[in-house]
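First the structure, in the form of structure tokens, and then the observations on it.
Every protein chain but one is kept in place in this view of the complex.
For chain A:
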Amino acid sequence: MSLIAALVAVPLIAAVLLMLFRSESQRNVITIAAAAITGVTAVAFAVQYLFVGHVSFALPQETSYIATWVFTAIDIVLCAVILWHAVRYKNRLALVLGLVQTVGVIAFANMTLSEGAGHMLPEPLYSDQLSVIMVLIVGLVGSAICVYALGYMHDFQHHEPAGAPDRRHFFSALMFIFLSAMFVIVLSDNLEWLFTGWEITTVCSFLMIGYTRTDEAIKNSFRQINLNMIGGLAFLAALIMLHFGGIELSLAAFIETASTTQAAVLIFPILLLSVAGLTKAAQMPFHSWLLGAMVAPTPTSALLHSSTMVKAGVFLLVKLAPVYMVFPAASIMVVTVGGVTFVLCSFMAISQSNAKRVLAYSTIANLGLIAACAGVGIAEAAWAAVFLIIFHTVSKSILFLCVGTVEHRIGSRNIEDMDGLFSRLPRLTRFMMLGILGMFVAPFGMLISKWATLVSFAETGNVVFLILLAFGSAATFFFWAKWLGKLAGVAQKAENVEAGVHRSEWFAIGSIAVLMLACCLGLPAISLGVVSPYLEATFGSNPQFLGVDNMLIMAVIVAFIAIVFLTPWGRASKKRRVEVYLGGTCTDPDSRRFHGSMGRTMTSTKRNWYMQDIFPEHALTNVGVIVCLGIILMAFAACFIFNTDVLTGGTFYVERLPRLVGPGLPGLLLGVVVFAVCAPVIGCLLDGLDRKVSAHMQGRVGPKLLQPYYDVRKLLAKEQASVNAVDEAYITCAIIFCLLAGGMFISGSNLLMCVFLVTLATLFVIIASYSARSPFADTGADRECLQVMSYEPMLLIMTVGFFGATQSFDTASLLTLEQPMIISLIPIFLGLLFILTIKLRKSPFDYSYSHHAHQELVKGITTEMEGRTLAKVEIMHWCETVLFLMWVGMFFIWDNPISFVVALAVVALTWFFEVFIDNNSARTKWQFGLKYAWLVALVAGVVNLFYMLITPFI
């Protein structure tokens, strides 16, 4: 109890002190001390309550009554602030909304306060695991961001025009008030108090966005307050309805009422609260406030969009998750709005070159995912939502802070200008790369959470959302990978500009990075010790869809990736350095200048790939706003159309708990060893056979069967040279991930993990290629990203189909099937065949790399890889080929030994078919590949998944 008081009070006192003592040195001391105390208190609070479960804190009703008076007074003050600003800047909409809110707040206070102290909740505060997680997020990440702001704002003020007023004390104070309000939100059971915290965050962020007081800032801050006031009014309306409905104004009572016969009272309040949550979480159609908020100084963005403001929105939704099981209208509304927002914002992020806008869109997209998970209302989805919240917070805050610091160092937040940052800001860039990896690849938390999302949507048979998730994730890969590529470029003679980074900035970024790695490594522990008990208590079920051995393996991989990025391991500094290939004489490899014809010196430039014509921001925004607004209106309309039996009848749901039949850790390791020995041999022979068969198709004799082996042996013996010191280390990682993926597959372990690891391997090849900063290799890598984006949806759909057919993600379950999967998965199998050509980089889809002779990209993605590095890439291709063919074969396995013969025959046929296509088709344009791969995935996915997942409901 006293800890809660400390959590709320310390930031408030700090805010007051900051307003009083305005010099920079005083501010530094106050901020660091307050942040430290807040952090320590949060940790102490966690230590005390993390493993205890749900605890309610009693408060004398008189105290509560006084507190409610205070909170009401704060509400009115906030309204006054809004009205004052609305009048000062002549914003009519804000004025109208502010007046409505003032009237609402006063009327509501009249109702509740007039009833006297006797009606106050006896236990207005509570703590459970979810609250503790939020306290930790706010207390640790939030405080770190406050510390970061010291150094950042110093530079910020420096960049302001001379004579600009120094209002940094105000900024710092706002940040601390924000933290305080967040603690109120996550710990109050009393909905009135929660509402006040909610409004404080709204108004604080309004003031922070408008901090610079430029026209743009003012405009965007009003956009923020107007949209969020809609949410606030919805919240207030919900409270008033609850009051009239005779329900206690308590979150716990709200959730309990949903499962009683009184549930009909909640039909509208739950919709209204959902709308409030969606506005705060910046979901379409309200998302524009978050984009506008990017004009604010970067600590604002970091605080608002990673750890506090938007997290308050999704916190409320996750808190309400059990309720959504009862109310289909609200559930469908939240899930669909979240899903549509996820996919559209992921698409729009592709077309952005402003780093902060990319982060903004990705934030909105991820919040959409969390909202959708919360809206499903089952335990698996809530698991996913909680982990998405954790990992999104840590990864995104690192990224925001890094982008802010980078902006001050290089004077730009454009991704194009971050070219070669790996050499200019070595340490910072590595943190940034870690943050990016954390956002989208296995085995970092975000991806595991996405996985849980996939499981929960397969369980509820939500085909539409599964499809949205598949395509959104593919787009996510594309925009992150290309940004990562820009960062990864190693310039040979770069000037290190890292010296000016403040110690406070290093501290904040470093500590959040440590927190992120700790979360990744500790994922099994967090899942078993914290989240599972929470779900057990809230939903009465404890999802186990991921074996502990799998989680352990992932933790090991995270550690491994951290080592690769953060230590000098694998830096082949002794290798001879060579210049990039520019097709002629290169005069300066760093600036990619070369001697052209007629004695001219030319510069080769290479921009990232934005595809504005395929993913136009404006058009997608319109679509999203219209669709989401439509969904929200329809949800409200549904409440008038249907009777209460339907509206409180619960959502469709079939229990589909995944069976865990994986082999356990020893079996898995054995699988990896077997695969590591056999796959290169088989792959090498297949490659040789491929060349032999191709030769015969062209009327030639062709090379010897072992030709690929000779090639690799020759490459291994070549002179060791490289354009930079890191590419070989990346490729080594790629091989290891590929072998792990194959090992998981043949040992009967998790198929989804196998798919993700292969993608991770590809990502590392892509980074290796980007690191050379060669125009040819870069373009090859871009196209490889495109290929991944093209085939990824189909692969995800394939794994969902697998789950539908076997009730498990473990490939070992194939051996227990009575009939092969192909019986029910023909469309998905055909889709897989289509993308297999892309995956094997065979004509007509050999965009990024070609086995044959020339292509216009020299050797595409492998152009800058020499000797041993190239040999490793070849070996990796062999292993990949074997693995992909096994994916084809698995469709024909059932619990009969003969099935292996059948599968082998099908694999042989498929392989021959691929070689045939390769030899008989010309390369197409990438637009064709992307369009048809997605079309095939969409058709195959929709048709097959509807059939698979909807059947049980009929």
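Just so it is clear, a residue touches a chain if its C-beta (ideal position, glycine included) is under 8 Å from a C-beta of that chain, and two chains touch if they have at least 3 such contacts; residues count from 1.
Here, contacts and distances are computed from a predicted model.
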Leaving aside the chains you can see, what is the UniProt protein name of the one that's missing? Options: "Branched-chain amino acid ABC transporter permease", "Probable peptidoglycan glycosyltransferase FtsW", "NADH-quinone oxidoreductase subunit B" or "histidine kinase".
"NADH-quinone oxidoreductase subunit B"
Kindly state which of the options A:Y65, A:F342 or A:W609 is in contact with the chain not pictured.
A:W609
Check each of A:S412, A:T601, A:N622 or A:Q819 against the chain that is not shown and name the one that touches it.
A:T601
Residue of A:D549, A:D810 or A:E866 touching the missing chain in the full complex
A:E866
In the full complex, which of A:G53, A:P616 or A:G702 touches the chain missing from this view?
A:G702
Missing-chain contacts mapped onto chain A:
578-579, 581-588, 593-597, 599-606, 609, 691, 695, 698-704, 707, 710-711, 713-714, 717-719, 721, 775-776, 778-779, 782-783, 853-854, 857-859, 862-867, 870, 926
